[in-house]
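Shown here: the complex without one of its protein chains, the others still in place.
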Amino acid sequence: MIFTILSVILILAGLIFFLGAAVGVVRFPDFYTRMHAAGKGDTLSSLLVLLGFSVYQLRDFQSFSESWIILLVILKLIAISTFFLITSPTSTHALMDAGWEDKVKPEIAKGRSNHLEEDAPKR
Amino acid sequence: MITKVLATLAVVITGALLLYGTADFPAFGDPHSPASAGVEGGAPSISQYYITESYGDTKVPNLVTSVLADYRGYDTMFETVVIFAAGMAIFAILRVFRDEDDLEPNPTHTQGDRFIDGDHSRIIVGTTVRLVVPVIQLFALYVVAHGHHSPGGGFQGGVILGASFIIIALATDLGNALSRFSEKSYFTLAAVGILIYAGFGVLCQVLGSDFLDYGVLQKIFLTDGPEMARSHSMLGVEVGVAFTVTGIMFAIYANLSSRGTLKSGL
Partner (left out) sequence: MIFAFDIVILIFLVVAALIALNVKDLLSASMIFGIYGFLICLLWAEMGAVDVAFTEAAVGAGISAVLFITTVYNTRRRSSD
């Protein structure tokens, strides 16, 4: 019972972060902030949902010799989480990099200078 | 404008006819539909036979694999040949053997060698690819080898294995991927895959049975009965399919991305 409640809490937290990412993608002003919302929110919420799944698997865990197959499922979920933790920020970075190479302008408040453009190496 | 209206009209009418046709279908998963239960007073259903008998016939728990590679083995062999023919067609249409100076260069191509280790502007993507590609290839081999017991098999595993080389080409350069998996290698691999599949069929004929009737191969695999011989032969056949699909997937990508020159690509 406790595992079910815990997993529901984790999955709901993940879904809330997913909602935040979706709202951020729609509402943020320019390309870079949108990718920021998508990358961060996506990674954390997917990890939370996968963690919720693995906690849910523990609900009828008896002993190691009886229910080792549950541990196998959890191991696979952890492997998927690790894969996601590595690849999702990288894909966000690659998209950001492609946008920067394609000279997508960031939106900057009035009176502020674009430090990225000043520091960038001359192409 | 008038063509668009006509096209929309044709699509709407066809869709309406298809929807009208689905009204007579049996419900989803209906056990009494003719496909599941057979025709009354006629022939018994073949899917009933597969569901009840395929484990006893082949000792393969995943009955999709046993239908695909054993009962319908002839069909799957020519599906593999179709994929091989697609690769040959790509080669015949796109591949050019000319010097680089004759071709007009694509202005969007960035020139230069980008290797996984050397280029600092690609260090994050390069490191991630170096970490991830072995895992992807291991997973692809697992999908091929574990196709008996879980979803998967030669096609899926081959596509994932080809995709791992495509990831290397996307993250660095086509030349880097081609130095790991050259044109000679991938076409040889594709041809060897078909040869393995057809070789299993011919081997069955040599041992005195029909083409692709794997049960007779127990004389080679030294198994107790024809069932385990069928299981082992299915694994061999799936490996052949995976070879062909791996080679052709990367061949299609390499020829498309470099306009057939295999010099500089995406």
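We call the chains A and B, going by the order they appear; numbering starts again at 1 in every chain.
One rule holds for everything that comes next: a contact is a pair of C-beta atoms (placed from the backbone, for glycine too) under 8 Å apart; a residue touches a chain by one contact, two chains touch by 3 or more.
Since the structure is predicted, the reported quantities are computational estimates derived from the model, not experimental observations.
What chains on display are touched by the one that is not shown?
When the full complex is considered, the omitted chain touches B.
Touching the hidden chain in the complete assembly: which of B:44, B:151 or B:225 does that?
B:151
Which listed residue (B:60, B:229, B:249 or B:262) would be found touching the missing chain in the intact complex?
Answer from the full complex: B:249 touches the omitted chain.
Touch as defined at the start, partner being the missing chain; which of B:60, B:125, B:144 or B:166 qualifies?
B:166
In the complete complex, which positions of subunit B touch the hidden chain?
Contacting residues on subunit B, toward the hidden partner: 28-29, 62, 64-65, 106, 108, 143, 151-153, 155-156, 159-160, 162-163, 166, 170, 249, 252-253, 256-257, 259, 265-266.
To be clear about the criterion, only the chains that are shown with their structure count from here on.
Could you grab the centroid distance between subunit A and subunit B? Build each centroid from C-alpha atoms only and quote it in angstrom.
Computed value for the inter-centroid distance: 31 Å.
Can you list the residues on subunit B that touch subunit A in the complex?
121, 124-125, 128, 131-132, 135
Using the touch definition up top, name the residues of subunit A that touch subunit B in the complex.
So the residues of subunit A in touch with subunit B come to 83, 86-87, 90, 93-94, 97.
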